[in-house]
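Provided herewith is a single structure, encoded as structure tokens, for subsequent inquiry.
With one protein chain removed, the remaining protein chains of the complex are shown where they sit.
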Amino acid sequence: MEYKFSFELRVRFSETDAQQIVHNSKYLTYFEIGRVEYLRHLGVPYQQFRDKGYDFVLVVSHVEYKSPAVFDQLLRLQVRVEWLKRSSFQFNYTLADATKDFIVAEGYTIHATVDRTTLKPCHFPEDLCALVEKFEERPLRINS
Amino acid sequence: MEYKFSFELRVRFSETDAQQIVHNSKYLTYFEIGRVEYLRHLGVPYQQFRDKGYDFVLVVSHVEYKSPAVFDQLLRLQVRVEWLKRSSFQFNYTLADATKDFIVAEGYTIHATVDRTTLKPCHFPEDLCALVEKFEERPLRINS
Amino acid sequence: MEYKFSFELRVRFSETDAQQIVHNSKYLTYFEIGRVEYLRHLGVPYQQFRDKGYDFVLVVSHVEYKSPAVFDQLLRLQVRVEWLKRSSFQFNYTLADATKDFIVAEGYTIHATVDRTTLKPCHFPEDLCALVEKFEERPLRINS
Partner (left out) sequence: MEYKFSFELRVRFSETDAQQIVHNSKYLTYFEIGRVEYLRHLGVPYQQFRDKGYDFVLVVSHVEYKSPAVFDQLLRLQVRVEWLKRSSFQFNYTLADATKDFIVAEGYTIHATVDRTTLKPCHFPEDLCALVEKFEERPLRINS
């Protein structure tokens, strides 16, 4: 399945470790930037989502490390919403070298939609569902 | 399956994020500390392992977030080796509140054993296999 | 001037960088742990301080790097309050190798005391002033 959104980011020195590669935990921060930029691209910045009284809670993260990234490497992160349930959803990610195109890492994260003040699960906002499905150009809603 | 090794760690302020909980990427650094302390407990510090010409490369990480940890919370991390293949192995982790015992997060990581200089896959050292199996008190080797 | 409080901490792999030493920014997180443990030692955990309606805001940080720390090194961090003004105070730190005693880094941080809700400057609580002076066994209050 193809991705309709991607952006570039460059490895920072502070993200490397003594193996002289990007530390394994940093891929989760790259994925997080991916979610933020994906939502901004759709015209719904994450902060606006929070201002409406919603928040996301991370439920599962999964990373497969393919080829270690190194300092100053230019990367391309592809991001898509994989599915939407009543009160949860999944993002998929593919991180690749931006110039030579080989894959650095792949992964996914599953999130619950919660009421920002009570932190109780709540329905994923219907208008955002429609917006995401329109952008991804395929049905995303599955039963839950 | 029970764990034979665990240790306590306390949430640092720098590990929290603006949701006022521990940032999702920090659990991978907790797991990493878990591997280091597990090996130290078995009498084979990670550095000694590297001095012998071996290194670990992370292949997969997986985290399930159950209950968010907060600043200054005392946590107990349980660590075990789940299986050993010819040149890869899996660690499992359960992170819990150290005083009230509820689960904060669970996860696993899969690693490849590589030659430290060539970074090519190599056999997991036999003496360490035996040491881990003895400590875990069960057979861990599976075909690969 | 001597220190009356210190504690040990061990360098984590995630704190190293591609120069194979502890990343320069991590010393500030060590200093922060130092403040938290200092206050706990005095019987006034940072959280309790916040629960009383106060908070600290960092105003200045200064680090002098003497000898790079490396993965798994056991360090000893010495911490003291250097002075107290009406609504600000300074912590000093000396980080040393825990076994061989050579200095790794020195530094200080200056903090403002603020009302936790308004974030406006407020007087440093008098009872905590007295507690710190008693612990440090010297006058700390200077005009502001």
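Going in written order, the chains are labelled A, B and C, and every chain counts its residues from 1.
We adopt the following convention: a residue touches a chain if its C-beta (ideal position, glycine included) is under 8 Å from a C-beta of that chain, and two chains touch if they have at least 3 such contacts.
Since we're looking at a predicted model, the values are computed, not measured.
Across the interface with the omitted chain, chain C contributes residues 19, 24-26, 28-29, 32, 55, 57-65, 68. Residues of chain A that touch the chain left out of the display are 12-14, 29, 32-33, 36, 45-47, 71-72. Along chain B, the points of touch with the absent chain fall at residues 13-14, 16-18, 20-21, 23, 25, 70-71.
Operating definition for what follows: only the chains that are shown with their structure count from here on.
We define each chain's centre as the mean of its Cα atoms; on that basis chain A and chain B are separated by 25 Å.
Taking the mean of the C-alpha atoms as each chain's centre, chain B and chain C sit 30 Å apart.
Separating the centre of chain A from that of chain C, both taken as means of CA atoms, is a distance of 36 Å. In chain A, the positions touching at least two other chains are 25.
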